[in-house]
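Of the protein chains in this complex, all but one are displayed in their positions.
Letters A and B mark the chains as written, and numbering starts fresh at 1 in each.
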Amino acid sequence: MAELKVNFHVTRYNPEKDPKPYIQTYSVAVNDGMTVLDGLHWIKENLDPTLVWRYSCRMGICGSCGMLINGTPTLACNTQILHLSQTDITVGPLPNFEIIRDLVPDLLSMFEKHAAVHPNIIRPEAELTDRTGEFYQSPEELEAYLQFTYCIKCGCCMGACPTLATDVRYLGPMPLTALQRYNADSRDEGFKVRAQVASADGGAFRCHYAGECSRVCPKGVDPGKAIQLLKRKLVLDYLHLANRKKPCPKLEGPGHGKLLPNMTAPPRTIPE
Amino acid sequence: MSNGTKYWTWHMAAGVVLLILLGLHMIIMHMGGTLHLFSPTGPDAVSIANSQWRDSKICFTITYILLLGVGLYHGLYGLRTILLELTLKPAVEKAVTLLLTLTGLALFVLGSWAAWAAHTIAGGRA
Partner (left out) sequence: MAAITRHNNRLGVWGWLGGGRWGIERYAYILHRLTGLGILLYLLMHTVVTSLRVRNIYLWTEGGFFHQPIFRLGEFCVVAAFAFHAFNGIRLVLVELGFAVGKPIEPIYPYKTSVGVQRPLLIAVMVLALLFLLVGAYNFLGLAR
């Protein structure tokens, strides 16, 4: 295929010099198969070495290159230029975050909110530190939260969320999904602690299901679904209708728990 | 547990009640020409005669008061949600909550009194 020239309209901002962000246009030579991230590299190598963005793995795993591409928050490494346009593409930093420089948003506010939802298994300390057995979890119990574990914390959902466009306190789709991921985990006992965070002013009820987070998520995590399931649990718990299951027990050792017939535990590799 | 879940649950419940009561209200008031519901004195559902006929029925008076209370809660809580999503100062948020609560209570008292008084007047005539 012949080489195409595509105009990249890139948001530039240097807080030490510029009073506010402005758009700079670069003409990029595009080949078949080039991603938006490749286009940015081409600009840096051939046109403007001062352009700044953040990336790491360039294959949709690390979640560093979340950007507003043609008005949609998505990963630059996951987006083919020619799937979007043959002529013009706009590239901006993720909205709803402060801009550090050019295309680099400050994701710290998101990570602080993530830390605030207790994103870890909450069990009595003795049970967690006692290494004599594993927690028993069935495949069905795993499926109840597995989808929400695929989140890579890229912040695309935060950039798409309409509530976050004005509300500084709202936790946002990513932290609330993390919250639901642990709430739905059968090994966890922390519902009461997290319910405090989730029903507070910045919690789950600031979500009104505009559906944007689910639409833009580059990993199919579906934060919208997680938040609605979280609300359902909060409301049922308030009305005393929630199905109060005990967290899953610990296996007492090899052979305990539900094993398939004719199945034995493999021999231990570590001497007792 | 924080109060967020409580208020939001009742906001939803109020919405469901409104769906039924306000739905009936809309059908009676705006579809009178087609359906002729509860308008014995003519197709104009909001004529004085029809209004007074409904006021004379105690079930309408009770429904009016219930509809007013539920509607004010659902509406004003919804407005508060929208305003609080604008990231206001804590003092302003408190003032908004107070103002909306007072507005709601004042209108509820006014409307309930009026519904009851109208029932008494219309009942006296009927």
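Convention: contacts are C-beta pairs under 8 Å (C-beta built on N, C-alpha and C of every residue); 3 or more make two chains touch, one makes a residue touch a chain.
As the structure is a prediction and not an experimental result, all values here were calculated from the model.
Trainee: Which of B:Val16, B:Leu66 or B:Leu99 touches the chain that is not shown?
Mentor: B:Val16
Trainee: Among A:Leu176, A:Ala195 or A:Val235, exactly one should touch the missing chain; which is it?
Mentor: Among A:Leu176, A:Ala195 or A:Val235, only A:Val235 touches the chain that is not shown.
Trainee: Across the whole complex, list the residues on subunit A that are touched by the chain not included here.
Mentor: Spelled out for subunit A, the touching residues are 13, 15-16, 20-21, 68, 70-73, 93-100, 105-106, 143-148, 150, 160, 162, 164-166, 168, 184, 207-212, 214-215, 217, 219-222, 224-226, 228-229, 231-233, 235.
Trainee: Of the residues in subunit B, which ones touch the absent chain?
Mentor: 12, 15-16, 18-19, 22-23, 26, 30-34, 43, 46-48, 51, 55, 68, 71-72, 75-76, 78-79, 82, 86, 103, 107, 110-111, 113-114, 117-118, 121
Keep this in mind: only the chains that are shown with their structure count from here on.
Trainee: How many angstrom lie between the CA centroids of subunit A and subunit B, rounded to a whole number?
Mentor: 42
Trainee: Mind pulling up the subunit B residues that touch subunit A in the complex?
Mentor: 1-6, 8-9, 12, 81, 84-87
Trainee: Mind listing the subunit A positions that touch subunit B in their complex?
Mentor: 163, 166-170, 192, 195-196, 199-201, 203, 205-206, 231, 234-235, 237-239
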